[in-house]
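One protein chain is absent from this view; the other protein chains keep their places.
Read from first to last, the chains carry the letters A and B; within each, the first residue is number 1.
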């Protein structure tokens, strides 16, 4: 299975987060491409470009957005806001402008959050052409009447939308997908945390030969997952299921959001791992949320869960300048990664196995599997053997036996190996 | 949908309750006919008479009962009880008597409730010929020895049992039935409250064209619902389901009692509406209770729920003179009516709908359904759109999506209309 070395990986994830945080990501453009390029230094990433104007299902890939400068200054030249100070100051996808105007004219283009007056909110206007600035509410309320010089040196032009993916081929061509959005500028938990956890996950997946093929995908929210689905539309039947990994870096309960299919193999696996190994929570599917919505939609119907550290209600710093690097916690990132790894372990081991000595309990002692004897396995492993044998009637998979037994995942997985080695279990069928 | 104007309807219901309360209803006779005749001033009521002696399933319609006077007086003429003071003083269906007798002879015919000594209990003897009086326990215990003049000027004769119903035809001939018993004399919550709520409900149902045909039935308990079922026995397969509405007028939790079928469409609809919109409770079916028992019986097997403000355990004033008009609460009556209306709204809107753009999430913005844009719907309606689209795969009806989403019923119903108008949903099949 291979456990992560917690300290090393958490340092590496925090370092990568620091590198990625300053970039001005959006759903297209330079910031997004730089991000994927940095990831490419750690893992072999494939880049896909989808041209502006491409119809992807009910959507159209928008023009590419470039931003060079953006500021508001008083007529006497005093800086009010400048993108140099924070990428959040300019509304994403703002159209260009260079004009002096009154506060009254400017005011409808200024956005603040009265509930969090000390922080810059995060705003975008992808599909409606507009321009605007975001600033602290306490700064907004202090603005004097007068004339302001407003500059946004931006460009919207036919270009392309970029999606990156790391493909880890396995023995089978059935695929498991991990998706994280990668379109948020200078926000730490949402979404630098998801990017760094997925990068480390890809690195770990590459380290061993596996049964299934894995794809770890980095794309813009909504239009990015739709574009990836569109690029792969001929082979979606290969996908068994997948997970979005987002908002994974804060000290807060680990949460598994179920897929729309709720009792799918994935849901049984991820729910049990998150609850039992990480004291986390499981929440039902909601049609509101992140890119899991796209995969779960009726047309694709790919069971897609979500691993995160927040519900649909968000968290106090959500979509504001308070969501910065100081919020990220190395232990939280490590445990999020670890949860992904344990879920993969159970996905790989899962299946229905038959007890080959089904008449009563096989004598474990004569096979060195009884905890009474010297060099024998722990009580937990011995108990796990009994559970796997007792439920080895063709109706239960490992995930279900793990859930029912209440035993640690490691004991169940080790017992499975020992029983296979001892010839007491044999594979019956895999579960879809 | 059309909401009730709470104040106006609650005043009207309380006024009707006042008119109905004094009548001496029983399972047959003048009081029952007068009651239906008063309802006929508000709604077009059809009257059915079923002759005494008619065999209805395992029962026989009893003789009609008329009561003109009833009293007990001391031999010196002092009044002990008199039906003039309360209809409850005489046991329902008492046979005639006119005789002087000792207290010892009279005693077995006097009924009181030691647990509620200040109130007259309510007693009947429909199917065993007998006579008797009900009085306050504190009055009973004070009776001196001596002779008493006992008079019951009643008559039992071949007549008929009366059932009233308001039929509101809809586009389809599938029917929804509301039933309330109408055989209790001078008891307010049980059962004047049910009668007035059902009358207002019928008035509201008549106000709009609907998909289903509705029948609001007023009949005596047990023998009345059985008689109605017997009258309609050739067309019971038209009934989708129904509800008894009883004990609906006191300040107490609104309660939905499930049908014997438990997961029927009706049960899913009514449970969700009562819990989510009225903070009410849902209790399982019980073979004990009101006329829902008859509809749910194995031979008819019509899913029949119950809306009330009491469980099978009753309430403190149950079946006593304490259940008088002072107990009725206008807000409680209004909310009970409102619950019936919201249940009807969801029955009418319910069905399985298919998402016509099922590959990912349709772009709501370009259709004016995204709450970011001006003039767009509320967050709740936008979320309801996402829920309806996400679950628009042919396996979920509106009632189930409403339950899963946790959103207000009004948002879900409005989103359904908007999505149908936008062509994003189309009807797949109705649910039985």
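In this text, a contact is a pair of C-beta atoms (placed from the backbone, for glycine too) under 8 Å apart; a residue touches a chain by one contact, two chains touch by 3 or more.
Keep in mind that what you see is a predicted model, and the values were worked out from it rather than measured.
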Touching the hidden chain in the complete assembly: which of B:10, B:87, B:160 or B:294 does that? B:294
Among B:222, B:252, B:356 or B:410, the residue in touch with the chain that has been omitted: B:222
Considering the whole complex, which of A:182, A:244, A:258 or A:355 touches the chain not shown? A:355
Could I get the residues of subunit B that touch the absent chain, sorted low to high? 56-59, 127-128, 222, 225-226, 229, 260, 284, 286-288, 293-294, 296-301
Subunit A residues that touch the omitted chain in the full complex: 354-355, 357-363, 365-366, 372-373, 383, 386-387, 389-394, 404-405
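The working rule: only the chains that are shown with their structure count from here on.
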Between subunit A and subunit B, tell me the centre distance in angstrom, where each centre is the average of that chain's C-alpha atoms. 52
